[in-house]
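Note that this complex is displayed minus one protein chain, with the remaining chains in position.
Letters A, B and C name the chains as they come in the text, with residue numbers starting at 1 for each one.
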Amino acid sequence: MSAVVIDRPAPQLFEVAPDNWKLAILAGLVVSILAALALPASVSFWIVGAMAALVAAAFVVNAYRRGYYGGLLVAPAIAVLFVMNIFPLLWSLGLSFFAYQSNQQSIRFVGLANYVKALTNDLAAPANWHALINTAMFVVFTVAAQMIVGFLLALLFSKQFPLRKYLLILVLTPMMLSVVASGVFFTYYYDPTFGILSYVMNQFSNEQFILMDNKVGAVAGIVFADAWMWSPFVMLLVLAGLVSVPKYLYEAAAIDRVSGWRQFWNITFPYIRGLLMLALLFRTIEAFKLADLVILLTKGGNDTLTISYHLIRIANEQNKTSEGAAISYLMLFMVIVLTNLYLYIANRRSQGA
Amino acid sequence: MSTIEIRKITKKFGEFVAVRDADLKVEAGEVVCLLGPSGCGKTTTLRMIAGLERATSGDVIIAGQRMNELAPDKRDIAMVFQFYALYPALTVGENIAMPLHYEGLSAAEQQARVKKVADILHLGDVLDRLPGRISEGEKQRVAVARAIVRDPNCFLFDEPLSRLDVELRHSMRGQIKGVLSNLSKATVIVTHDQLEALTMADRIAIMRDGLIEQVGSPHDVFAKPANLFVGSFIGTPQMNLISANFKSYNNGKAKVTFDKQDVDIGVNHAVAKLKPGQITVGIRPRAFSVVGKDTKDTIEAVSELIEPMGAETLIHARTKTGNDIRVVVPRDKRVKIGETLHLVPDPAQTHIFGEDGKAVRA
Amino acid sequence: MTVMMKVKTLATAAGFAAALMVGGAKVASAEDVTLTMAVPDWPPTRIMKKFFDEQYKPASGNTVKLDVDFIPWPDFYTRVNASLTSGEQKYNFIVSDSQWLGAFVEGGYFRKINDLLDADPAFMATFKSIHPNPLNAYSTYPHKSENYYGFPQFPDVLVNYGRADVLCNEEEQKNFQAKYSKKLPCTGEELDAMTWDDFKNVGEFFRRKKGEMLAGKPADDDFYGIAFQAGKGYDFSSMQINGFIWQMGGDTWDETKVPNGQAEGVVNSPEAVKALEKYLSLIEYMPPVARTGTMDIFKSDELFREGKVAMNVDWIGLGEASLDPKTSKVSDKLVFGQMPGTLGPDGKMIRWSNIGGQPFVLTTWTTDSQIKEAVEFVKWWLSPDIQHQFAAGGGQSAIKSVYEDPKYVTYRPWNRAWAPQLDWQKDVWHVPQFFELLTQQQDQFDLAITGKQDAKTTLDNIAKFQQNLLTEAGLIQ
Partner (left out) sequence: MSQSSSFLERIGFFKSGNVGESGWGRTLGVGLISLFYFLPVLFIIFTSLKPQDMALSVPPTLSPTSLFGLIPDHYVFTPTLENFSSVFSRSMTSGGAPEPTGFDRYFFNSIVIASTSVFLALIIGTLAAYGFSRYPLKGNDTYLFIILTTRMLPAIVVIIPVILMFRVVGLSGSYIGIILLYTAFNLAFTIWMMKSFFDELSTDVEDAARIDGSSETKVFLKICLPQVIAGLAATFVFGLILTWNEFLFALLLTGPDTRTVPVAMNQAVSSGGRGTDWTLLASIETLFLIPVFLVTFFLQDHLLRGVTFGTVKR
């Protein structure tokens, strides 16, 4: 596939050569970790940055010498990601092993104490677990709702019909709203005195309708708002898959008198499986981060506190930086396990087919 | 009875008329080829028969029933698509089995049917593979297998061989013809390849610009082209078409003028009815005999390019006034470039087309 | 060497970084002083900036620029907190809620101003002319100590907003008298005299369904008697409940008694439980949104302005909108009084309430030349003339000579409640643990307000949590 691969022996692990990226990573990691541990943050920042540059340079030289277009193509993305995302991630990972509050000036290495506290402390652990369980609930409900609604919407739009373009943009609009605006307006829609929902419900009953005064209603309200906003995301991805199915396959299926169900599973579904997985993956990740709507709609009331909102309180309001970092890494661990599970199942399926 | 009939069928896409008043009847066991250049409406006609397009007017009658409004799945037809339309996520075996689910067969019966057609089409080895991993020829056979695995009212083929290389095409023509002859169903094959049509069809319908120009047996359309278009479209090398001025008819010979020379050409007696005027003389390249000297019956042309075609040789020659003439002569007839040829057309294979382009025939 | 100083050193060392600077603080020359200020975006700060631009003439002759970063209220803390804790050192002045003092002073961000006061008698005099309650709340850390930090930007107290048209309606007056054998409060003075029991009566009395008669007309929508803050967000129930507890003889954890003040037994004392029960008993007379735990100061104000309630206890800071006919359906029907109180055993009214409003403070990295100008600016800001203008433009003043001026009550209808209320203001929790204390307490109060937990359990939980946390922090021994 690659045009020219220049045969050139890879350098030994400990051979000092400009293209020895393995050594560069090793050295970079060792130096970075030492720097992060021993030096003040502001100095170690530059050292870590320099090490990243070193590793990047080694990669580029290596890729160039051997005609690895892959490496060259990927390098800019990795560089940007490293500086802007991975480095801060590692930084906060590092912090999770310290006792550190961002509004205080002491910092002390405590090993796994933050993790132990997050998981076992009498006061902290139940709150964390509870927030996690709530989050899991929201992940299940919002992602399921988004996938189902998004999928059904995509089916509606999968055929060509007059004005399709204009109707589609109507359905896509909710996800273009800023979360603040849509969240604030949902507080209005749900408001028992002014809101439309209660106004409509009160027409049917004498009882004053209050959606958000119990857990079921509050969760439903949040899930509805979130699913409403983000179903179009799923829809657009699924739709992209649906329209990529060649029309002649459906014609063949019509000729072959294939039932709708079988047609969907055998012809349509294979085309959208990848995109469906992508949608599921990204929506799950986003659902774990659900906080803004909760803050706007319930402030965590009626037992709707999510782990992400919990984190905002701990890491931002209370400035317990390292404790927050520890909790977030526990959360990250769960997201990784879950997404890997998705990917594992998806890969097994596609290999089996 | 497995028959197909279309009556006065018309398809419009907005202003554009793709098919106009097409009539065609295909009897059970008969293979009809829709032949024509691309864009002539032949595929649209086929799709209307299949129900993939709805006729703007006219009737589609399959097995004696009018089916205009019926969806494809209610017409009980089998079709082979130009791009095969194999289901990419299913194995070859599953692809072939797809039409059978409708019939509610047991798994074992299904297997048996699939195996049977797979054997006929030599697909036994690839049944477990995905369509993406088999050769083009195999894909084509799978498409055919999927069509013949059931017992439909009729068969429709849309350019079935267009994606194959010459050799495969040749062998597949034979195979399909063999398979079809055993099924005795009405079959319509759409093709732009006249060789395909001539070899596979019982009858050929030649289309141009949405009109069926002529329907006839392969022999008829070749030997008795109904008009200029059919004449020029059928036969390789292409028929020589020479505009001429018809003067008179006398005793099996027409006196015509072209190239500012008067020539007596042997023609059929129907020409007698013709009034003097502008005509087109169509002479197949193989219909010339090369004679030694200039006579009143001969057309003179100077050979310019010689293309040996194996058993025969194709000569491109030019008359004095610059008309190109293609002549096919047997291999052993040696002709040099620059040589003047004296050509006598065979009256039986000389066609006179009137001013309206229609053949003048008895 | 503190982290902060190391950061500072490094920032200086990294000279090339300056070349990349696009935004950020501008370098001040001797004649050119820029004071950068982080403020919430609302009228009191806008007015301050306007007055500065229009009127401020620095005595030093320097060109002084006030560079104000107006940050929308909902994100103000997040923005300021991130700026401070990241060591951005962007702002010289920061508007801060009084309770943030502890955390930010301990963090080394807020500058103690005792030296500046001592060095400048005029400054000290101005400073001491502030009413002691707001002064303690806005400026001291530890609370009520002699360590000063901030100056009032917008001082604020809770007052009672009333609907004169409904309250003074003859029919309603008559019916109320008949039902409770008491006069329905109608004037400001009558509002002042209200206890929470009277308030409750008003709540009960004015619960009207759509179509029922209200002040002689059928109500066009459901109508409610009372509203006050009972929301889960920020401090939108604690600020009200604290008042109830103090008035009824209970107490919150008192930081001025460190290290001997306890939480257990104090926070959940029988008096406090009774006070919370009283508070909770009023919820049912409020518009239904209270039951969702989102009845914050803005929601109750909105309901009041839209004409859905007869009385609302809220901050003065939200008052301007109710006077403006564009934003208020009741702008011409208003009466204001002090927040209801509780009658003590001696028959005297007890009116304790939690102070609102915000001070603004200096940050530690402000340079000497900036400080010089900053002090001049603060003196100018707290000068009676400017404070009068501020009050006339919708602000409040905690400067004695200003609010005692007879003119003062004419500026705004609620100002008549201002001076008497100032004497009853207390504040809580000038400690670094403020947010932890607040979040947990708000969570617990929310459970009580939305009916999931009784007052006793609620206060027990709060007391237990506070006892643990504060013991761990060394504030309780």
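One rule holds in what follows: contacts are C-beta pairs under 8 Å (C-beta built on N, C-alpha and C of every residue); 3 or more make two chains touch, one makes a residue touch a chain.
Since this is a predicted model, take the numbers as computed values, not measurements.
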{"item": "Touch criterion as defined above, residue of A:Val16, A:Leu37, A:Val80 or A:Ile148 at the omitted chain", "value": "A:Val80"}
{"item": "Touching residue (missing chain; options B:Lys8, B:Arg54 or B:Lys296)", "value": "B:Arg54"}
{"item": "Touch residues of chain C, complete complex, unshown partner", "value": "7, 10-11, 14, 17-24, 41-44, 46-47, 50, 69-70, 72-75, 78-79, 82-83, 85-88, 90, 220-221, 296, 298-299, 301-302, 305-306, 317-318, 320-321, 323-324, 326-327, 329, 393-394"}
{"item": "Missing-partner contacts on chain A, residue numbers", "value": "1-3, 41-42, 45-46, 68-74, 76-78, 80-81, 83-89, 91-92, 102, 153, 156-157, 159-165, 167-182, 184-186, 188-189, 193-196, 199, 228, 233, 236-237, 239-240, 242-248, 250-251, 254, 270-271, 274-275, 278, 281-282, 285, 288-289, 291-292, 308, 311-312, 315-316, 321, 324-325, 328, 331-332, 335-336, 339-340, 343"}
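By our rule, only the chains that are shown with their structure count from here on.
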{"item": "Chain with minimal offset from the mean of all protein Cα atoms", "value": "A"}
{"item": "Chain pair bearing the highest count of C-beta contacts", "value": "A-C"}
{"item": "Separation of chain A from chain C, taking each centre as the mean of its C-alpha atoms, in whole Å", "value": "38"}
{"item": "Cα-centroid distance, chain A relative to chain B, in whole angstrom", "value": "59"}
{"item": "Chain B residues counted as touching two or more neighbouring chains", "value": "none"}
{"item": "Contacts with 2+ other chains: residues of chain C", "value": "none"}
{"item": "Contact set on chain C toward chain A in their complex", "value": "2-4, 6-7, 10-11, 77-78, 81-82, 84-86, 103-104, 106-109, 221-222, 231-233, 287-289, 291-294, 303, 306, 308, 432, 435-436, 439, 443, 446, 450, 465, 468"}
{"item": "Residues of chain A defined as touching chain C within the complex", "value": "40-43, 102-105, 107, 123, 187, 191-194, 208, 210-213, 218, 297-302, 313, 316-319"}
{"item": "Residue ranges of chain B touching chain A (in the complex, touch as defined)", "value": "50-52, 71-73, 76-79, 81, 83, 85, 87-90, 94, 98-99, 101-102, 146"}
